[in-house]
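Right, I'll just put the structure down here and ask away after.
Omission of a single protein chain aside, the complex is shown with its protein chains in their original locations.
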Amino acid sequence: MILVILIAVLFVGGLLAWASERINPEYPRIISLLIVLLDIVLMFSLLGGDSSATWLVDLQTDWLPRFGISFHLAADGLTVLLLLLTGFLGVIAIGSAWGEITERTGFFYFNLLWTLAGVLGVFTALDLFLFFFFWEVMLIPMYFIIAIWGHENKNYAAMKFFIFTQVTGMLMLVSILMLAYSHYGQFGVFSFDYFDLLKVNTSGPLEMVIMLGFFIAFTTKLPSFPFHSWLPDAHSQAPTAGSVILAGVLLKTGAYGLIRFAVPLFPEASMQFAPIAMTLGAISILYCAKVAFAQTDIKRLIAYTSVSHMGFVLLGIYAWNEEALQGAVMTMLAHGLSAAALFMLAGGLQHRIHTRDMSNMSGFWAKVPKMSAVALFFSVAALGMPGLGNFIGEFLVLLGAFKANITITVISSFGLIFASVYSLWVIQKVFHGEYRNIDFDDSHLYDLNRRELIYFGLMMVGLIWMGMYPQSFLDLSQGALEGILASSQIVATAAVTK
Amino acid sequence: MQSIPIEHGLILAGILFSLGLIGVLTRRNVVFVLMSLEIMLNASGLAFIVAASRWGHAEGQIMFLMILTLAAAEVAVGLGLIIQMYRRFNTVDINVLSKMKG
Partner (left out) sequence: MLDLIWLLPTFPLLGFLSLVLTGGSLPKKIVAVIGAGSIGLSFLVAAIIAAQFLANGEAHFIKEVWVWMSVGSFSPGFTFYLDGLSLVMMLVITGIGFLIHLYSAGFMLDDPSYSRFFSYMNLFVASMLMLVLADNLVLLYLGWEGVGLCSYLLIGFWYENPANGYAARKAFVTTRVGDTSMAVGLFLLFAQLGTLNIQDMLHAAEAQWAIGSGLAVAASLLLLGGAVGKSAQLPLQTWLPDAMAGPTPISALIHAATMVTAGVYLIARTHVLFELAPNVQLLVAWIGLVTLLMAGFTAMTQHDIKRILAYSTVSQIGYMFLGLGVGAYSASIFHLMTHAFFKALLFLAAGTVILSLHHEHDIFRMGGKRKQLPVAFASFLIGSLALAAFPGTSGFFSKDEILLAALEMEGPGLILWIGGVIGAFFTGIYSFRLVFVVFFGESKAHHEDKEVAGFSMAGPLILLMILSVFGGLITIPVQEVFNHGDVHEEHHVSAFMHGIMIAVPLLGIGVSYLFYMSRALSIENLMASSMAKSLHKFWFSGWGMDRLYQILFVNPFLFLARVNRADLVDRFYELLVQLTRIAHKMVAQTQTGQLRWYALSIAAGLIVIVSLGVLL
């Protein structure tokens, strides 16, 4: 029941926030903040449950029984981690929108909360029909956030985002339906339930086709090469809060989908497909790191680095062993914080000087030392400095992937070098060097204020915690990942012996 | 009474339909186009009646009555539109009325 409440609170809160704008345009943000905080408090109650069981909460009621569609929500350790990340970044996003969004605040916070609700639904739904429903729910409000509150080229970016995710989402829908029909073919009844579909024994080309439907949908969201090109546009045009949610949370739904659905549902096809998926991951890592380096728009640059980091996640997932999967999850969490922080910094800069063009920036350290130090911290986190969360993730991914495929892993490791190239380039270009005011109004170039410092401080603490004592996160996801690994291994070994 | 062979009836219906179609395609005056349309409708009605008498079913007659009412309604609306058209554009030439371009 707690999961329903979690989601419902956000839906209702969104409507409340919208309605409250009539009373006072300041109210929506306060209401949203309270709603998300309430949600986080509720999430913590999940942690107190029986930790030995794989599924901490499991709720299933009939929805459309004729088609085997049920309202099935459940959470295991992995889910809880992602829920907490969503809640945390929700707060951060509201914080970053606090002073930036001044028009139509009610509708903005409505969209923000509904996106979050959709994300929570995606992370908890165990009925594929319901999953698809939430998948769409998180998409449309996000479209509005980009299209209404975005920057100069917002309609193009929003439409691109929508088409990419919608088209691939349709592929997933087709795959879901094919899978449900396969279930009908084998058991005589329709079912969209995760546990029922796990038992479906598809094989051969059909399995590969269905799997690809899921794979493409999820890797577009992730995103991975070659489906990544919506992301730089969406990020550079979205308002800061949109970028935070997009980079921090929405991308993770793709990775989550791969871990929860794409691989366990189709273990054989996934095993065959793994080398290709890992190669795509490696290409994402290297190619996007290189493209990132070439960007002059600071938000585009960060967007490409996101794709590069998500390449590690893809690599880790398809290496499909415990180290790599844990690494993928850690990368998801750490990247959620570091990318969100970098986008907030870029957004903060844009808010102050109304440009994102790095070729105009130089030597900001002298003007905004606190902001520069914070930027340095997160750049260093992004390049994988040990002691911070991103390192744990990437190291574990590569450690695990090395067992699965040495060549691809070694090639991917070059990403570590490229990451240092682009991260340090940003620092050099924006914050180091001599302060020159070339082509912008710097009258508003003030240092971080207290509110911003609190948000960045929270994210720093989070990254250091992940880097120095990742065990508290690893323990949570361990049970879930071991379960997923074990179930797919049984099928895989059965397939081999057969 | 010797019944007329069904083929004759159908050929007549076909000829009438083709005449109507040619009228629709070649005429520029909307009034004539509308008249040609009526011919086509009646041709199809004739085909229904012929078929009905051949099979001894009543549905054909019913369909014809349907078409008749339809045609009446259509003519009413069509003529109304033509009058409006003439008032607004001062012409009933169908080639001139090509505002709905893609």
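We call the chains A and B, going by the order they appear; numbering starts again at 1 in every chain.
By our rule, a contact is a pair of C-beta atoms (placed from the backbone, for glycine too) under 8 Å apart; a residue touches a chain by one contact, two chains touch by 3 or more.
Everything numeric in this text was worked out from a predicted model, so none of it was measured.
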Self-check item: Residue, one of A:55, A:98 or A:402, that touches the chain absent here
Solution: A:402
Quiz item: Out of A:148, A:212 or A:416, which is the one that touches the chain we can't see?
Solution: A:416
Quiz prompt | Full-complex contact with the absent chain, from A:291, A:375 or A:459 | solution = A:291
Practice problem: Name, in rising order, the residues on chain B that touch the hidden chain in the full complex. | Solution: 21, 24-26, 28, 33, 94-95, 97-102
Quiz prompt | Touching residues on chain A - with respect to the absent chain | solution = 225-226, 228-229, 232, 290-291, 293-296, 304, 321-323, 326-327, 363, 365-366, 369-370, 373, 376, 380, 385-387, 391-392, 395-396, 398-399, 402-403, 409-410, 413-414, 416-417, 420-421, 424-425, 428, 431-435, 468-471, 474, 478
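Going forward, only the chains that are shown with their structure count from here on.
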Practice problem: Starting from the mean Cα coordinates of chain A and chain B, work out the distance between those two points in Å. | Solution: 62
